[in-house]
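See below for the structure under consideration.
Here the complex is missing a single protein chain, while all its other protein chains stay put.
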Amino acid sequence: MKKRFSKLAGSIVIASLLASVIGCSNSGTSNTSPGSTGSNSGGNNAEAVSNEPMTITGFFSDPNTNWNNMQDDTGKFITEKTGITLKPEFAVGDPEQKINLIAASGEYPDVISPKGASGALIDAGALLDLTDLIEEHAPNIKAMLGDQIDRLRHSNDDPSIYFVPSLEAIDQFYFDAGGPFNLQHAVVKELGYPQMRTLQDYENAIKAYKEKYPTIDGQPTIGLSLLADDWRIMISTTNPAFWATGAPDDGEFYIDPETHEAILHYKRPEEREYFRWLNHMNDIGLLDKESFVQKYDQYKAKIASGRVLATIDQQWEIDEPEAALKAAGKHERAYGHYPITLDETYKAANFQQTGFNGGWGLAITTAAKDPVRIIKFLDYLASEEGQILVNWGIEGKHYEYVDGKRVFLPEIENIRVNDNNRFKKEFGIGNYLLSLRYGDGVKDSTGNYFTTNNPEQVLENYSDIEKEVLAGYDATYWKDLFPKEDEFEVKAWGAAWNIPVPNDSIITVTQQKSNDIVRKRIPEAILAKPADFDKVYDTMLAELDKAGAKKMEEEYTKLVKARIELWSGQVTE
Amino acid sequence: METITQPSKPASAKKIKSRRFWKTAVQQRYLYLMSLPFVIWVFVFSYIPIWGWTMAFQKYRPNKTFFEQEWVGFQYFQELLSDDRFYMVLRNTLAMSFLGLLVGFTVPILFAVLINELKGRFFKRSLQTISYLPHFVSWVVVAGIVYKMLSTESGGVNDLLMWLGLIDEPIQFMAKGSWFWGIVTVSDLWKEMGWNSIIFLAAITGIDPEQFEAAKVDGAGRWRQIWHITLPGIRSVIIVLLILSIGNLISIGFEKQMLLSNPIVIDYAEVLDLYALNYGIGLNRFSFGTAVGIFNSFVSIILLFTANGIFKRYSKESVM
C-alpha cells in the first residue's frame, strides 16, 4: 500500500515536473522575447513601415476569458493590418489592488485600462498625455469626438488627456426601456390596461390583482418584492427614489439643474414621500416581508416562480429569472416597464441625455516604446473600417450585405445565438472594443448600424403577450411609454456618478459613511410603523449631517462646477 | 540548561557564562544548522515587509518613494479611535470570535474524540472524509443554504418548528440582530467542525494504545478512558492551538459575516476586518488600513502573551 502510494506520487511528480519544465522553458522564452525585440524593431522602423510586427503589453480591469491571444479571425486580421499583437493581462478579483501595485512598483505595461483606479497612475506620472498624439496621429478619433474632445480632459488644473474612452460608446441610443417600475403582463391584462402613471396606479393594480388571486400556482402571491443584498440595494431600493421623482441618475447625489448645487438625493422632500409610500406598502401587506433580508438568488428564485406581481429593479437584475419564466412558458408572468412617478407632476427622467461622458478607457503609459504606433493602432480601430471589423468581423467570412443590409452569414448567426463563447473565441467579434466606438443606433456610410443591435431585433424578442399588452397601451416599445430624450435638457455635467473624485478628498470617506447610514436606515424606515416613519427618516438625515454630509456636498458641488467649466472648453491652454 | 550552578564570583560570572554558552552552542551545532537558516528565511519574508507600518504615519501615496512621503504622525490612529463605528465593529468582532472560540474550538475536540471511539472502520473513515467536505464549499454556497433553511417561505427550520407545533407563524431568523452572532457561530461550526478536528484526531493517534489496554484491564468505562487518557494525551496540542487562537481573537476575517448579513442586522454583522477594507484599502487609503492593521497586531500580541503566560504558569504547557 505504502509503496504503491509513493510510486504513484513519484510518477505524478516526475510527469508533471517534466511537462511543466518543458512547458515553462518553451513559453518562458517565447513570452519575454517578442515583447522586447518586437517593440524595439517596431520603434526603429515606425516611420518607414507601419505594420512591422510589434507586441503591446497591457493590463485590463475587466476580465475576458474569451481572449484568444489574437488567434481568432478578427485578431489575425488586425495583426495583419496593423502589425500589432496585443498581449493583455486581465484583472481577477479587485483590479484596484493590482493597479496600485503597478503604480507603486513602477512596472507599467504599455497600455492600461484602470477604470476607477486611475488616480495612483496619474499621480505617479505613469500615463502619457495623449493630446498631441491624437491631434497629430489619430484623425479618426478626432473626427469621432468633434467638439466633445474637451470631455476627455482630466481636470482644470491638469487638462491632459489620459484616456481614449472605450467603455462608453459615442452617441449611444437606447432602443428600449429597462425599468425600474416593473409589473407582470398578467396583472395589467386582467385589469384591462389601467392607466399606469403614478405610484397610486401601481399600488392599485398590485392590490386588485392580489385580492383576486391570493395564490399563484398554489403558492401565496407576493405583491412587490425589493432587493437589498449588498450594493444591489441601490438598484432596487434607493435609486428608484429619484427615478420616481423626476430626477436623473447622478449616483448618490441630486444636482440642481440651475445652481448646480449637489445634495444627497435622500434629502429631497419628495424622496421622503417615495419611501413613505414603500412604508405604506409594507403596512398594507403588499411589500414582501423578506425584501430586506433575502439574498439575490432567493429573490431570483421567487421571481422565477411567477408569483411576484411587481418588482422595482433594473431589467438586467431580473433577466435570469425572466428567462426561466419564459422557458417554462409563463410569458404572462414576465414584466413590462412603466414610467411611474410619485404623482403626475413629475416626469420620469430615465432618458434624459448626459452627452458623451468620456471617462474610462485605455491609457498609454510612459513605458510604451512607441506611443505613436499605439495611437495609430487605436485610431485604426476607431475608423469606419475598424468599427465594422470589431462589431461584425470580416466581410464574406462573417457577414454579408443582403439588399444593402448588413447581416451575419446564417451559419455564423447560428453560432452567435447558440454558442456565444465559440463565437467570441473563434471569430473574435466583440473582443476588440479597445478604442473609441460608436453606440447603438449610429449608422455608418452604408446606412447600416455600426453595432449589431437594432430596433427590429428588440421587437423580435418580444413575446406575443408582451406585444398584446403594449398594444393595449397604444405603444410598440416600452420606451414609447416614457418621456422622450428631447423633452429634457442635456445635462451639462454629464452623469455625476462618473466624475473622478481625487484620492485624498474627504468625499471618499464621507461617501462610505453615508452609504453605511443609508443602507441601514432606509430599510428600517420602510419597515417601521407608519407613525414612526418620520422619526426614523429624520434620524437618518441627522446622522448623515453628523457624518459630514454638508461638507461633502460642498466639495461635490465644486467638482460638478469644475466639470461643467472643463467641458465647456474654457480651460484649454 | 536548567541546572546551571550559581557562579561564586560576579566578575568572572559573565565570562563563564559566555564560555558555557559557546561550548553548548558548538554541541548544539546541528540544532542551529536546522533552525537558523529558517529563522533568516522568516526574517526576509515576514519581518522585512514590516517597514510598511511606516505608512500608518504617512499620507501614503503608492507612486512616491519612502523619502518623498508626507509624515502625519498619529493622525490615522486618532481618526480610528474617535470613530463610533470602530467601537461597534470591535464589539461585534470580539463577540463573534469569543463565541467561535467557545464553540468552534471545543466541539471539534469532542468530535475527534467521538470519532476515535467509533468501532466500524468503514464508517469511521467515511465519516471523517465527509465531515470535512463542507470546508471546501465556499461561504457563498454555505450562506445560501443557511438562508434557505432559515427562510420564512418553506425554510426547513421553520417548517420543522411549525410541524412540531412550537411556533404559530414562521420566525424571520435572519432579521433578528440578536440571533446573528449565534447563526454565524453555528454556520461556522457546521462548515469547519470536521476540518478542525483533523489535527486533534492526529494527536489522538499519537497516544500509546497500551494505555487504553491498561485502562480496560482496570475496568475503566468509555467516559473514563476519554477523560483520563484521550484528553490528557492531546492536551499539549489543545493548549498550543488555544493560545494561538486567542492571539487571533481580533482578526476573524469578514467573509462569512458579510455573506450572512443583511441591512436589518448590519449593526451586529460588521467586523473589524471588513471595516478596515471598507474605510482603508477599499478607498485607496493605505495609511488608514495600515493603522487598523497595526492596532490589530498590537491587540493580538497582547492577547497572545497574556494567554501564553497564564498557561505557562498553570499548566506548564505554552507556545513560548
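Per-chain numbering from 1; labels A and B assigned in written order.
As a working rule, contacts are C-beta pairs under 8 Å (C-beta built on N, C-alpha and C of every residue); 3 or more make two chains touch, one makes a residue touch a chain.
One rule holds in what follows: contacts and distances are computed from a predicted model.
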Look at the options "NADH-quinone oxidoreductase subunit K", "Homeodomain-like domain-containing protein", "Carbohydrate ABC transporter permease" or "Cytochrome b561" and return the one that UniProt uses as the protein name of the missing chain.
-> "Carbohydrate ABC transporter permease"
Options A:Tyr174, A:Tyr213, A:Tyr473 or A:Phe488, residue touching the unrepresented chain | A:Tyr174
Sort through B:Ser18, B:Gln78, B:Thr106 or B:Ser138 and give me the one touching the missing partner chain.
-> B:Ser138
Would you indicate which residue among A:Asp73, A:Asp129, A:Asp201 or A:Asp249 is in contact with the undisplayed chain?
-> A:Asp249
Had the left-out chain been drawn, it would touch chain B at residues 1, 21, 24-25, 28, 30-36, 38-39, 41-42, 44-53, 55, 62, 111, 114-115, 117-119, 121, 123-134, 136-138, 141-142, 145, 148, 190-191, 193-194, 198-199, 201-210, 216, 221-223, 233, 236-237, 239-241, 244, 247-248, 281, 286, 289-290, 293, 296-297, 300-301, 304, 317, 319-320
Pick out the residues on chain A that sit against the missing chain.
-> 1, 5, 9, 12-13, 16-17, 19-20, 23-24, 26-28, 31, 57, 59, 62-66, 68, 87, 89-90, 92-93, 97-98, 100-101, 104-105, 107, 109, 115-116, 172, 174-175, 178-179, 230-231, 234-235, 239, 249, 251, 297-298, 300-302, 304-305, 314-317, 319-321, 323-324, 327-328, 350, 421-422, 425, 440, 453, 495, 497-498
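We take it that only the chains that are shown with their structure count from here on.
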Write out the stretch or stretches of chain B touching chain A in their complex.
-> 59, 61-63, 85, 143-144, 147-148, 151-153, 172, 174-175, 258, 262-264, 266-267, 278-279, 281-286
Which residues, counting only chain A, touch chain B once they are in their complex?
-> 96-97, 100-101, 103-104, 117, 119-121, 123-126, 228-230, 233, 289-290, 292-295, 297-298, 302, 503-504, 508-509, 512-513, 516, 519-520, 522-524, 527
